[in-house]
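The excerpt is restricted to a subset of chains, each kept in its original location.
Labels run A, B, C and D following the written order; every chain starts at residue 1.
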């Protein structure tokens, strides 16, 4: 499926986005400089940037960034690979949904933070623990999105599939999955942030190498500038990831009413 | 071949159930072109849904070759009244037509050939790589027809399949159906609002009464087997049948309690 | 059971030691950089985690053969049936209140001005029912203050200065290097709670799992011997200790340069543990006195 | 048998089976970290049914509901607005994505600065976390509004608030509902996070305190309670959804 025409952000769109960011940054700088925001808590942007610049030049930051990025990616892919088939199944087979609903609803609110000691005991302090925690959290969000999406198949479309003797697997793949895609893509963007957040949290608490470990170290070491610098790198990473996901989404969902372009 | 025996259909309502179809019985033979007509809201679509196994009749049974129908049999193809929603927005026209062929054990080349033929038959050769939402209403409807024809079913069920196409295309598609029937020994169950069309195409026309519906009358169409848009429609018998069917429908619409007048 | 120990090419035993990012970790890093562990046949890698919540299970699982926890956490873990064994003193307090790594500070113009006022204060600590709470109460009781009315509020050390400034809490308990930042913010220290609670006490221990200690007594002994040396080296070279946390933990050099260092005592101090145990029971951090024989 | 009754029965079967497996798997467990389910249940009963435990639950639920409601309302309003004003969407989306990627724990200092240590801070954190799934779903749901419906609204001059309430919101409702389903457990998780700092009460406080003092059975009992609450809240939401969006389920032609 290739995109016929996609509502790609236009040049003024980019300028607008960048402009807003600049305005917000300048606002922060002014607010901290004038003392409206406490400066030792919220170092002015310029100060954070000053702390960040030397880091940007060194390899460690990029290494940590790579570690975090890798954790995020693997967790998101794992969660998707597990949640999508299961979600399609639960969305289309009512008795499977009925059977698992209480258990799913019970497990979803289990906070990953509470699981950390158990996960460390079972999986250790390495990447596996980070991956487990992030996958666990992202999985449920994707499962809900896919289940809801697969349940939202247009009834006439579903009946057409039935009439033309599509097998269950074919219906899942060619009818339920595309119908669920708009939900799923939103779910992926929600889960992507969740995955990133948990990877970073695991790095902070368990000490898995990555941006989170740096946030933790700089907080303990009395360098708030650097701590904020790493938090900002995390935020930027989130933004970048989302931009990439949104671009991918426009390709995958080019047929969705949201992306059909002007009529 | 297809036996509908005393089916009734009720829908749940806030206060109980409404009986939409009361008692409908008919059979469709091999190669027969069987048309159902009746006022809007009579229950034609509901009967078709029971026939295909998409809906379960509250009473009565539907049998295909002696076997009770519980879900859509693989030998059936359906063109839905709500054709636009029956197409998959995420597939091109070609993929939409090709999708049902995947289970038939055809080679890719055979599938391609069938899709090409069907699209050409409905006049959409040029639109194969478009998406359904890029097509006009009538073109979408023709995609749905192409999908059904390419599938080469034993029974083709069509719910007002020509409602959105122009008169000339409609005539062409009518003749296409007759030709396909002759070539592939198809049976057709057809719903239309166009009385001329019903008489022109059919071997028998069933007239459905207002809901809760029963069969008001089944009219055998004793016109020569070989139909022809001009010749057939000029026959006095055609005019007589047409007038008869039309007057039955008119009678039912005009006795409707909440009528337009 | 437990995973097999691996050896390096030159026959040293690989050991992973878990630690939290504080100045207490200095000798450990010095032990590595000065070759002390190598001399004792050990190849130590340091693993930093933010909290004991991850360190203790990692040690029980023997992923980190050695871990770190403060004395109260050790008691709590043991009380809940975790199989741990203390190996060596990590760090402690000296006898000079002015050199304490830990202070309770207040705002100069706040509601709490004197040590006596603390009796009804809301004090920020990093974690409830833990060493801050116990040592503050010990110190205050020794000064004759009634501790029954004190409230403690948990929050990360790094958030405490602002919480005090805003008046969310009346007093904060800070440990180095954050004490320096608090002093720089103009807060007044009231008590040096570690030194005042018990001078010359050991406050944190290196520990291992009971199973590991039983299986590898020589390794444990070697680590203990090496730590004796490392702790001595750190005590003798405070500048190198400061440098170690700056290079390894990326601590802010300015703040570290003025910070007080903890003591790095020799051996395994059981006496101060016994005293802390008594008070930990008294203040409800643990329910009954720990079995020190099992722990040591 | 009625589909709904059967559904409920199946749910019970699933739940009972899970509990049975958990029970059997841990009954003879000697691990401190994986205590027997029977012990967890005992502890749960002891603590959560006591006056202190009930106060913990009440305090957490209060914060949770306030945060969740604020998050959902803000998410819907902002999402629906951004979905219809592409310019606004483009201008704000980088900033939104930036904030979204920052862990709640890293935002704690910010929340503390704004609101101090009280209830407001917790509610803020919970709301801030819950807002995203709702916002993104409302946004995307609004963007993919059926074009014919959009046209119908324009043609008949259905604009402003009337358009939002009668056309946009109902059309986006299934997506929004799916976002709320994600937000509900998130609100529980964030309640725990928000109670890690500066609090003396609440389910999260109990869990974190138990974790810090290695009372793992107590911690499990807290996790168990969270699960029960999550189930209850989602179930309640399901009931509300059926009342608020009756057309959605019934639109499936009865067979």
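Observations on the structure shown:
Throughout what follows, a residue touches a chain if its C-beta (ideal position, glycine included) is under 8 Å from a C-beta of that chain, and two chains touch if they have at least 3 such contacts.
Values in this document were obtained by computation on a predicted structure and should not be read as measured data.
Copy numbers of the protein chains across the entire complex in this file follow the formula A x1, B x2, C x1, D x1, with one of each shown.
Going forward, only the chains that are shown with their structure count from here on.
Shared contact partners of subunit B and subunit D comprise A.
Subunit A and subunit C have centres, each the mean of its CA atoms, that are 37 Å apart. Remark: subunit B and subunit C have CA centroids separated by 82 Å (rounded to whole angstrom). Within subunit C, the positions touching two or more other chains are listed as 51, 53, 56-57, 156, 158, 162.
Shared interface positions of subunit A, i.e. residues touching 2 or more other chains, are given as 38, 41, 116-118, 121, 155, 204, 256, 260.
Taken together, the subunit D residues at the contact with subunit C in this complex read 32-33, 108-109, 112-113, 116-117, 196-200, 209, 211-216.
Note for the complex: subunit A touches subunit B at residues 1, 4, 154-157, 159-160, 162-167, 170, 174-175, 178, 181, 255-256, 260. Across the complex, subunit A is touched by residues 52, 54, 71-72, 74, 76-78, 80, 82, 85-91, 99-100, 102-103, 131, 133-134, 147, 151 of subunit B.
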